[in-house]
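All protein chains but one are shown in place.
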């Protein structure tokens, strides 16, 4: 797989520059939906809470993947939720250059009966993480799916990341 | 948000005292339902296994949230499962004062079709954790939902907590 944003040793490109090159303006980190924190650090680990495909605090996508949400929108919704996850990481560590590696991606999806293509949908998040963080973005991941999601969201994403010393 | 149990520097109140003030008697940590452990430590991290809304080893609530389980009982079931999670933490560390912070709350719920208010239900666990641990209770969280849960339980809760040095 090609990661166009992966830098060689000579031409290190920051995650922020890769986002800009991709035309992505990182939003402010979305607030929580209740009495919890959008992210927590444990030693050198940052864990985000579940991230929605929000733009300005509103769902940009809602409904069921494999139902009203087709494959392109499913991919885009996962990508958008991952952008919000990266915004949380930046809020936690200041500069994304401080991220040593993305340890884990969790994606849970609201799907229609008969839907089986979760991995392709979640690639929307994985591809973005790889693009933005290059080698440091090469993560493990776990997929869940759900009968009914909070707010009718098609997806919730969690990122676990390691901070550099 | 007000946390009535949050102590100022001068009047530190232990988590155990906050439980007592709330009228909560921490039960013995529930045993596992199979050949696994109710909690494990990894370095300074304690991870519980999934906690049910058990009282004396029996479900105090069963059924679907948004179906036979209304909003108040959903909130109460999440709170009760979190009490069992705190009992596991106490079993692991002896005194809850040893808990440096609650790192993560996971909640998975058995819901009826059309239910969307998972966050309000899980607030039953979040509010309790904040009340008992104060600032140290400010956790990240992730919500899942399920078509069918073990034992017909409406909720399963996991707590990840950091132990003080």
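Per-chain numbering from 1; labels A and B assigned in written order.
One rule holds for everything that comes next: a residue touches a chain if its C-beta (ideal position, glycine included) is under 8 Å from a C-beta of that chain, and two chains touch if they have at least 3 such contacts.
Just so we're clear, the structure is a prediction, and the values are computed from it rather than from any experiment.
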item	value
Full-complex contact with the absent chain, from B:29, B:103, B:125 or B:149	B:149
Selected residue (touches chain absent from view) among B:47, B:69 or B:155	B:47
Hidden partner chain, touching residue among A:45, A:59, A:93 or A:151	A:45
Interface with the unshown chain - residue positions in chain A	1, 44-45, 66, 101, 103-105, 111-120, 122-123, 126-127, 130, 138-147, 160, 162
Residue numbers in chain B that touch the chain omitted from display	33-40, 42-43, 47-50, 106, 108, 144, 146-152, 156, 158
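The rule is short, and it goes like this: only the chains that are shown with their structure count from here on.
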item	value
Whole-Å gap separating chain A and chain B, where each centre is the average of the chain's CA atoms	26
